[in-house]
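What you see is the complex with one protein chain gone and the rest in place.
Chains here go by letter, A and B, matching the order in which they are written, and residues are numbered from 1 within each.
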Amino acid sequence: MEYFIQQLINGLTLGGVYALIALGYTMVYGVIQLINFAHGEFFAAGGYMGVIVLSYFAGLGYMETHPVFCLTASFALSMAFCAYLAIGVEKIAYKPLRKESRLAALLSALGMSIFLSNGLMLTQGVYDKAYPSELFQGGLSFGLVTVSYLQMLIVCLTGALLVGLNILVFKTKIGMAMRATAQDKTMSALVSISSNRIISLTFAIGAGLAAAAGIMVGLYYGSVRYDMGFVPGIKAFAAAVLGGIGNITGAMVGGLIIGMVEIFGAGYLSGEYKDVFAFIILIAVLYFKPTGIMGENIDDTRV
Amino acid sequence: MRKKSITLLIMGLMIVPFLVTMAAAKTLHIGSMSPLTGPYASDGTDIKNGVLTAIEVFEEAGGVPGYDKIELHAQDTACDPRQAVASANKLINLEVAGVIGAYCSSSTIPASTTLDEESIPMITPASTNEKVTDRGLEYMFRMCGRDDDQAPASAKFMKESLQAKSIFIVDDKTTYSQGLADGVKKSCNELGIKVLAHEHVNQGDKDFSAILTMAKTANADVLYMSLQGFSPGSMMAIQAKRLGVKSQIVTQDAMFQPKFMEVAKDAAEGIYLTYGFTDPTTPEYKAFEKRYVPKYGAIAAYATYAYDSATALLKAIKAAGSTDPAKIKAELMKMEFAGVSKHVKFKANGDTGSSYIAFKIIDGKFVPYWDPEKGLLK
Partner (left out) sequence: MIQEFKKIWKQYAIGMLWLLGLLWPLLGIHPDGTLTFQKTFTVWLYILAGTLVCLFVYVANQGGQLRFITTPVDGVKKSISLFVKPFPRWVWFVVIFVLAVIYPQITGRYATDVAINVLLYICLGLGLNVVVGLAGMLDLGYIAFYGVGAYTYAVLNVTYGVGFWFCLPLAAVFATIAGCIVGYPTLRMRGDYLAIVTLGFGEIVRIVLNNWMELTNGPNGILGVKPVSILIPVFENGFSFEIFWVKKLQFFYYFALALAILVIIGVHRLNYSRIGRAWESIREDETAAELMGVNTFIYKLLAYAMGAFFAGLAGAFFAARMRFVSPESFTFLESAMVLCMVVLGGMGSIPGIMLGVVALIALPEVLRDFESYRMLIFGATMIIMMLFRPAGLIPAQRVGKRSEEKE
């Protein structure tokens, strides 16, 4: 039983990270129907920015005196940085291709992904970068079950960001404009919604969430590396599709499911085949419900 | 008309220096193969740096007679067999006299087949899989140790020094890590250490919490961590500590990286690892350290082996007086010198022998801890 609970906690943590990355995929897809392969790199860039800011503060000696300030600042700066990066990336690599075939944009995204991860390698080095912080070390133990403070932070922060995002999308004017753009760009332009601005905003928010996930992963696993975005990127993409791509709650559910399946697959069945289990669940769900768990029926003519 | 002739004159003048250098300089070409991009880029870069240092030292000591300079062609294999073969072919075209590399055993094996067809000597500083030298290739040499030497040494250490009765093995499914883990499992069975489980993770994984929870529940005396590269190793160490895994962690030569402690910090304390014995007090090591550290940073697992491999190759070429592969091989077999990493002497199959001892991480340093012959070291 303790074993089960411990694995459940592990699964929640991992699922939370996947959910945060998957949100960016799903939001971008919802608005411009593009699988943004570079999204995993936003996640990595976020992790790097976190370590840069945190080590800067550590170098100034603020870490001991104002730990909460340092952490907040690193989250804020890193999310801002990634939003800035994502807006530029969209303008350079995707916007000119909006009218072309979707495969062209997909390849451009793939090229961007290779470019960004190698750019990170060149500016930050090939070695792992260690997170300086000793923040949130330790945790609570209940018998054999250990919950670290970091795990709690990840789960809470993920939940908070998700709630915030839901409020933003469903309760505000901006969110309404985003949903309108997602449904019909021409129509929303007619009611004076600037689709370019909305798309930029979507990219910025998605990348910001990925950056938050990047810092959490960095804190949790202790280090970041330039190629860290690739595997979680694919998993999060799978999670977004599993939940029904374009659907925010779906991405969250999908992320949690993929995380859980991986952890329980490894914990009860076999560690080396855990990714296989995740993909089999994905394929099985899509076989019976081709639009994902929460996806609406897509238009037949879409390729 | 005048304009044209002036342009021609300038162009001619620009070509002249090239012609002059081409006529005068005779360059000795050496190849290196290691992953310079991808997940193992850090170890691959160390290898390249080690070779570069060796060339630098050799040139300062007078170089190879008959050649004005030694040029290194560093090829990227990205730890991918196809790219490894492609770069081997490229090096053959460049007419290199010998090759240092590669890193991943799975790259070294196919690349060495290609190089051997053209009789180009290859010395690997990092591929520890048995098959590298056991296939009877004539021009394959190895500077590092072998997996089938490391695994028994490790098991013996666990039995004698740690008095382990049970062990939990994790590997990450690469030629290197799995081969080693299988070897440890076999040796443990022979020595009567109970193998509670042998679990696998995948390359590129970051989250080991499921496996570590399993290890925590199994509560073996030793958690044997067989991973390719220090990066997953440091992450596993951190997560093990956080989860409260009480087993002693024992691991292997891939973790012999100062970066391992930099990332894992206090989670690395008390971890044991097996690594080829390198005496850091020898003058050779000191000299290497003095030259390498300011330029490339701390010395990591494979830089010393790469340095020795390149030195051995260059010495052999110098002694042979030509780049004829048969002569180079003969010289390599004859040679014996005190290298940075070990005392270099090639055996008939191309190995240099292994000298695995156990290190313990104390205060962020690798401290020699136990020797299979001498027992505990001070």
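By definition in this document, contacts are C-beta pairs under 8 Å (C-beta built on N, C-alpha and C of every residue); 3 or more make two chains touch, one makes a residue touch a chain.
Every value quoted in this text rests on a predicted model; they were computed, and no experiment measured them.
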Next item on the list: Using the whole complex, pick out the displayed chains that touch the missing one.
Entry: A, B
Item checked: Of A:93, A:147, A:207 or A:248, the residue in touch with the unshown chain -> A:93
Next item on the list: Please pick, from B:173, B:291 or B:360, the residue that touches the omitted chain in the full complex.
Entry: B:173
Notebook entry, point to check: Quick one: which of A:58, A:73 or A:152 touches the chain that's been left out?
Noted result: A:58
Note to self: Using the document's contact rule, name the residues of subunit A that touch the chain not shown here.
What the structure shows: 29, 33, 35, 48-49, 52-53, 55-61, 77, 81, 84-85, 88, 92-93, 96-97, 99-101, 103-108, 110-116, 118-124, 126, 132, 186, 234, 237-238, 241, 245, 272-273, 275-276, 279-280, 282-283, 286-287, 290-292, 298-303
Margin query: Residue by residue, what part of subunit B touches the chain that was omitted?
Written below: 36-37, 41, 74-76, 79-82, 85-87, 89-90, 92-93, 106, 109-110, 113, 117-118, 129, 131, 135, 173-175, 178-179, 200, 202
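One rule holds in what follows: only the chains that are shown with their structure count from here on.
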Checklist line | Complex contacts: residues of subunit B adjacent to subunit A | finding: 37-39, 41-42, 45, 170, 173, 199-202, 204-207, 209-211, 213-214, 216-217, 230-231, 234-235, 238-239, 242-244, 259, 262-265, 267
Notebook entry, point to check: What does subunit A use to touch subunit B in their complex?
Noted result: 2-3, 6-7, 10, 13-14, 118, 121, 126-128, 130, 137, 139, 141, 144, 146, 148, 150, 217, 221-223, 225, 227-228, 230-232, 262-267, 270-272, 274-275
